[in-house]
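Every protein chain except one is present and positioned as in the full complex.
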């Protein structure tokens, strides 16, 4: 895989994935609220109307059920829709279409109709939007068989996972992050010394260009050991990957060496990579930005126990979003998140360094 | 608590709970599709229109979003709505109202408006209805803070939990079971010898009448040790409680003595009772009728590991619905369920008796 | 509810574009141009649905069929008349009362019956059941069991047809109970703003389960307004008269074909103006057709039917769609009683054979549990075989 020194934001990486795929496959179209004339509420689709025209970049009314369903029907017909939810918080009005129809069509029809569709949009809290606008849907939706679910954590991941999603034959839920859209190819902080080749941080955070690699697709179900370490395994995905790296930095000072795993996709989940790591470190902390109960965090924990029962030197610690609706107040909202300080404390406790 | 010798079906017990509460509290009304003139698609509300009249027993059009939302608004206004979903499978079109509004209203309004509402209906597969009609929603919804979630397993539980639900000041999701509506006060099989007083099986399966106990409310968050046993703890709720008792019967022949715990409510979850049992038996099998990933099953397993790490003599086994959309075919559908044979096998494996 | 006999008249009053008797005969009543062969085909198709459903009820009572089962008897003219106006590449999609829809679109009855028996030879390999028939080659996009859930999907099929610049149309069937489901109402709007080649076909049998349309649906007594609210063309027809239904759809399908985007100029690729709408809809463009019909059986196989009288049912049976076409053919000397009996015998035979086929077919093997969940499989999932209806080309084998 070619390396690259690009400076590119998360939002641009998402756009690049869509553009590259749309240039080679006319069946792909993008539909959602304000994606065309407004150039995207968050500027993810900026310039795409100009490039692809109104046939393929399509503004939808505020009718999530109808346009999500339109996408599913179009996928059955043979097209390759990308349906943007301005935020995943707004997908709940379309829940029946996205979890009752899309993931079950192939099964229910006995193989007649697959559903190659991508639903994508912002996931997660952090912008003081209050409780109805701050959903993290990974736990809700990864519960459902028939779909695949990706949670990209950097511009590189954003491009590579979305390209895979668009080429997929199955429905994919791509959970992006409003809080990361402006995050550049270095991240907010410089974690380069943790990277495989610390002299080339961009090679790690930035995706290759089309010229460098027209098929830069990150396969689903292959976790990424983003930082190697000996003392404790952190399992996470999406924005909390950065919280985990912050925690790693903090704990380094105390001589605790974290291994940070970005699972990339919760469905399929690469439990092998996680288990291998825990067998090495003997400690595990799961960091999940959704609520604790019946969550991806409880799932990962349960599977780690099951596979590493005799290797674990302590229970698996779980760091989640607080089990409350999201408050507006900034301090409370920040405290609610599975942030670095909570991770640090969890690691200290788990590894008996508290 | 008075005992009783009544013969009463699950559906009658649900009705009795509603009737008793409605007779004493005019704020309560029942709304849903076909609940009034048709006397209930499943006859749960049979006769209630006659008794309470059309002001309080109200037929709704097939507009789940609108009538679920109506209930929430009415609860904010000060009424005590019971909203029936003919099946929980049909609640997905109303997902935004029931998980974005009902459970968050109190928090989002800073305490202005609570939401004392009961959503109830059939949950779970087993009637060859195919994949869109066979949802088990306990995992999806117990993830969400602000609501309470009950899964009654017998006529007695159905009455006692629903009465509590109706008196609750918080939103309650009551997950009933089409497959159990006709189940009598002995269950489908005679498990009386497992019961505390085997000479009075009805005292266990049937609820008291109003005369015997006008306040027969089963508190939320208190699990029920339905059968005591020494060798392995089964944790479950709802219909699979009966699968677990069947398994107990089977394993008895092999000299394995199961302890069967009905958690009754997943939110709140009585993990103490579960942990106490596991500390005694040292083995645990979780039986969950929903899909495995990010489920109530994974949550219970993770919490058991956390609390009983040093007491467990093996990993926690998990028996779930198969991780597929529900097939129509009868044999496949039966095989999909977390039935007794799967539980038996899981126990044998876990307790090293395989 | 409008009675079947007055609705055709109403339909004509209603549609300002509707051909009058004084006009071009062919345009006015396309059915007058139909060959006797086509009319006999309509009759045979309706008879097949009727006989097939009789067998279905029998098999259900014998517990050979499980789940919910919704019988199409009484509504045959709706499926056959409307699809009579389609070409094979035109698509249909509907709700759970889908047996008649699938048969009318051309599914061999063997695959339909085998599906309900849960057999691997079923159209969906026994994974879908009565409510979920699918037939890819005949462009039948499924029966769908969540009320109204098919309407957004229909948008997508019609979208695909327009996107790929075909001249096909999509017919989306729905029951009157779906009129109040948000997904349907949103879809009406979206069909209009994208001007999709789509017709919403309301199979208005007057009841959703036990609920009379006027108890659940405001303005159920005058549905034209639902179309006008979204700028869709409106038409209605007597759904117990297959020729009247055909006439209505021949007209409406022609006015829907080649519906093209209005939100931009296809040639320049640019949006030029903010569109405006008329309550009469647009031609070519989408439509909402109210087909007045009736189901003779209960809602599903377990319905005590206390919400209607026997007289009411009988009243509709007196204008039965099959009898009416038989009378027309006999009175017009277009067919002999023998020919008609032969058609009916053929329908009976096909239905009996369908049961035999279903009975003798192998059950869906248990290891199909984990197939057809994903196309790109992982973990426990496996790739499934295509159903026989596809591999055997709808040959009934």
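Note that the chains take the letters A, B and C in the order they are written out, and that residue 1 is the start of every chain.
The definition used in the following text is that a contact is a pair of C-beta atoms (placed from the backbone, for glycine too) under 8 Å apart; a residue touches a chain by one contact, two chains touch by 3 or more.
Computed from a predicted model, the values in this text were never measured in an experiment.
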Message: Considering the complete complex, identify which of B:97, B:154 or B:281 is in touch with the unshown chain.
response: B:97
- line: Per the whole complex, from C:41, C:64 or C:215 the residue touching the absent chain is C:215
Statement: Contact with the hidden chain, among B:37, B:213, B:228 or B:249, goes to B:37
Field: Among A:63, A:236 or A:273, residue touching the chain not depicted
entry: A:63
- request: Kindly note down the residues of chain B that lie in touch with the hidden chain.
  value: 29, 37, 53-55, 59-61, 63, 65-79, 81, 93, 96-97, 100-101, 105-114, 116, 145-146, 148, 168-170, 220-221, 268
Message: Touching the absent chain: which residues on chain A qualify?
response: 33-34, 37-38, 41, 59-66, 89-90, 92-93, 127-133, 322-325, 327-332, 335-336
- request: For the chain that got dropped from the picture, name the residues of chain C it touches.
  value: 180-183, 185-186, 188-190, 192-193, 212, 214-222, 225-226, 228-232, 263, 274-277, 279
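Convention: only the chains that are shown with their structure count from here on.
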Message: Can you compute the centre-to-centre distance for chain A and chain B, using the mean CA position of each chain? Integer Å is fine.
response: 33
- prompt: Quick one: chain A and chain C, Cα centre-to-centre, how many Å?
  reply: 41
Query: Residues of chain A that touch two or more other chains: which are they?
result: 65, 93, 96, 100-101, 107-108, 145-146
Field: Set of chain C residues in contact with two or more other chains
entry: 124, 126-128, 132, 144, 146, 149, 182-183, 373
